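Heads up, one of the protein chains got dropped from this complex, but the rest are sitting where they should.
Now for subunit A:
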């Protein structure tokens, strides 16, 4: 990390780019330069860090949540995320298989680190009630199809209680009804985005199965693909 810390000491504040070259750099050159030693390596890392700054600024400006954070906090997030993303790329160079441009592969790390930190910052002071079991009510769907919609909503509400485990229920409610971002919820529950998505997958399956037996959904064939 010290390598990146030194870089950010002289990195531009808002407009990354002094090390970005206008001509494309081949995937092989990126890997060779980043794997080299001495000045060649340092220059390549500086170029990579500029890419990560660019992706971090791009991501911050796209997220409505970041508007409430203030310019100083946004700038902190951008630089911290660019540092972390640079390190992520450097430690995963062996995993790059050349299935895309190197820059496309690298940019996704900048986007991920930035998005996660913006969401965490935006939710930092927001309470998430994960303990209570709410009553369910259908929202007003208008006169057309009201009865059918109301019946389905009631059935889903009952299925939430009878077909899901307490953990599945609170994860599904937090993510899909209260719109808590998945990485924020993962942090609060001390788990991972991956594990929560699997819980949500299982909950959706259980709900669909339960509703199918009640005649509200037609059973659909499922094909589980494990990797």
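Rule of thumb we're sticking to: a residue touches a chain if its C-beta (ideal position, glycine included) is under 8 Å from a C-beta of that chain, and two chains touch if they have at least 3 such contacts; residues count from 1.
Going forward, contacts and distances are computed from a predicted model.
Missing chain's UniProt protein name, "Basic membrane lipoprotein", "Zf-HC2 domain-containing protein", "Acyl-CoA dehydrogenase family protein" or "ABC transporter permease"?
"Zf-HC2 domain-containing protein"
With the missing chain put back, one of A:35, A:100 or A:213 would touch it. Which one?
Missing-chain contact among the listed residues: A:100.
Looking beyond the chains shown, say which of A:58, A:73 or A:167 touches the absent one.
The one listed residue touching the chain not shown is A:58.
So that we can see where the missing chain sits, which residues of subunit A does it touch?
54-55, 58-59, 62, 99-101, 103-105, 107-108, 111-112, 115, 119, 128-130, 132, 134-139, 141, 149, 152-153, 156-157, 160, 172-178, 181-183, 193-194, 197-198, 200-201, 203-205, 207-208, 211, 217, 220, 222-227
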